[in-house]
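Removed: one protein chain of the complex. Kept in place: all other protein chains.
Labels for the chains are A, B and C, by order of writing; each one numbers its residues from 1.
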């Protein structure tokens, strides 16, 4: 396919291949995420928490990183981040089905508690915002050793109310750490809306309290997210310190498979969010720019479906952990 | 004494009596504080932590409150705040000499851990910044009951790095609580300078992260401090929410009687701070405005000395607590 | 008497106290419109409005710290921590502040506050939605710690906790919420703090437990009763302060003691009960004081075989009882 001039995102230099890769990652994440819900409704997966509506932000931002070199402390919605970095649908299906081979935690943790040594994805727990400090520490270590690796962490807008968020961003600013903190603002912390979380307009306003740049970006536009992250990463690599990026995103599902969002989220709001689904938006944009030819999108989706089907078969065939293995890895074993 | 026009602080409406009262409180605090150091050097007081250099800010701000109606959660330097509200040198000498009658804590706590039920001065512990949340809670209770009482809390600039500061200010802003948070910025947290505490110019910049006003005020000028506090108190009483006030002050002593500041604070800096001692500044200003006549300042100081002398005699004659009384008041006694 | 679930009893306990005393407020994450992630506060927002049922920002130290300040200024806050696992950011406010405020003010200030939190495993909640972290708080003078095991106690203890002048941590087993049902009178009643309850009489072995495990202990005791062993089951109910008299009485009477808890054993409530028995009942003991609890691993893992491995059940308790009976 000849790449027309318009097919290069001008502000970023991203070429058509890169944009197609972006779209492919978004679709993979969405298809996998949808499958997790099917498993949940079938009673095969006790718990699902989604990235749906966050894919554009996650993919755009993650593509600004060097996988396995930079450090990432993600949160439970960051499925698409992990896929961009190199984790696979199989990895996460093993976790969802609680199989021994789950590389995140050996199925000790609930699904969506990401971690991967090989890819420098720092294991996360459930307590929100704690990972911000771990990312600061990873950034500090890189700085102490004189490397130019950066650390990226992500959390929801509600989680910015926690003390650890404050302590981490302040620490990073004071010590000029190579940190990128991404706030994925979907407007709700379970049922609590942003207006009950903060008296500021934007989550990015929090950055002002730390003397660091706070950037608001359209989280439905992966290219804008990429650009913002790339700038922040460059800044960080040059030793110029941390950046806060707020991506305005939508939560297209209830908080998790345990939640019923009808109680607190108006249906029109959700309908509007669905009408502006980032996948639709990006597909349309890429088709308009002829980065995607007619039929490409369907093929990408079909390919993702095949990948997930295959992974699911493999995951289902994989063994559960042995009961007594629960005793292992409390301390380093010698 | 005829009160000349110039003797009324124009922006505040404070009359000459009020300004003299301000000066008197500042002097009482200073004289008492100096006496505590003497006791320490004599081996009669194991621990002293000072308000010296903070008096103007503390007195100005505290005078904007209604004692016994508003709530105050002070910190260990707020000796002058407590005096304005109605505590006495005797109260604090009883604490310093660890006497049973200490109204702050019955000498269970170190000196400078202020508390007074009668005056709504909420008992403070040693962990910094925790009191910010207590003040929020007191403010919330007033709001729930529909009273127009406000809550004021104070802390050092270093303590704004704690998570509780963040959580408290954010909570107060979201719930539009009648809170005034005073940051007494003396440039150091023990040995750590502001530049290692925050990447912002001012501590008041922290307010931007909460969508609340952040006011910087010359902490050496009690009238400016009064004006800032009065505005914040009015705002709070009208239900308009919290304000952060940063008072730029000087720490004229080492951190505490256990500290040696020569290691980390340049002597020229200290000399300069002493040259601009808020007591000198305010005395000069009041004398220039003829609010203080020649000799007044000496008389005020002498009066404070007499008050402290008398209180010290009384405190020394007071009994220590009975050993087994250590067992009391763990839980409410029925 | 109407039969209620454990969570209904808790909800009604809050509701009734809020009707009775307008100083009582509820605050926490998602406690308002949503009615809590477990629905413990369902209906309270509608009945009492947003001034008394407060959705807080996502910040546990603030939830507890603000509740402390509100309690000092005359309210009776019930602070909900969404899962007990997430109480950790509030430990400073609980341990350094709430627990010490009366003491440090020599009695001038008190903190009449309840902190409610669901604890416990067996619900596929994995490491951070399954923990039993009561031990850390039971060490702390100035706190009271309550764990009910029946709907009756849940309501009665909660009402006492709300009326108590001191800070009470009130931990609810999340698996008990809908599993455990029982009779709860319509009339007002309370259950006193600091008193254990003998929920099964017996003279051969004294079993001490609390929360959901109490129920499992009764089932295990019933199972071995067929073989002629008569176990007393004492539900501790309040873990701080412990009911010394009840513990010492039952241990002396039976001469054999098993302490059962869901949490891991090291430096735990079971340790304390065993230590009390070892100190106070020496001449009455016919066997070692035995403890049964979770393994020494950081928390309950997710995968079903691992979770089952962690969790106690009546069969595991029965095995231990038989060992002790045979001693």
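Points to keep in mind about this one:
The rule we apply is simple: a contact is a pair of C-beta atoms (placed from the backbone, for glycine too) under 8 Å apart; a residue touches a chain by one contact, two chains touch by 3 or more.
Just so it is clear, the structure is predicted and the values come from calculations on it, not from any experiment.
Residue-wise, the contact with the chain that is not shown comes from B:125, picked out of B:53, B:125 or B:241. The chain omitted from view is touched by exactly one of C:26, C:290, C:312 or C:325, namely C:290. Of the residues in chain A, those that touch the hidden partner chain are 71, 73, 103-106, 108-109, 113, 115-117, 122-123, 125, 127, 130, 132-145, 151, 163-164, 167-168, 170-171, 174-175, 328-333. Summarising the interface, chain B meets the missing chain with residues 46-47, 98-100, 105-110, 113, 125-128, 158-159, 161-164, 189-192, 196-198, 258-259, 263-264, 320-327, 330.
Think of the hidden chain as still there; on chain C it touches residues 61, 85, 88-89, 91-92, 95-96, 99-100, 103-104, 127-128, 135-136, 138-142, 240, 242, 263-272, 274-275, 277-280, 282, 285, 287-291, 296-299.
Methods note: only the chains that are shown with their structure count from here on.
Averaging C-alpha coordinates per chain and comparing to chain C, the farthest chain turns out to be B. With each centre defined as the average position of its C-alpha atoms, the distance from chain A to chain C rounds to 37 Å.
With centres set at the average Cα position, the gap from chain A to chain B is 46 Å.
The distance from the centre of chain B to the centre of chain C, with each centre set as the mean of the Cα atoms, comes to 41 Å. In chain C, the residues that reach two or more other chains under the touch definition are 56-57, 59, 61-62, 89. Shared contact sites, meaning residues of chain B that touch two or more other chains, fall at 163-164, 166-167, 170, 174.
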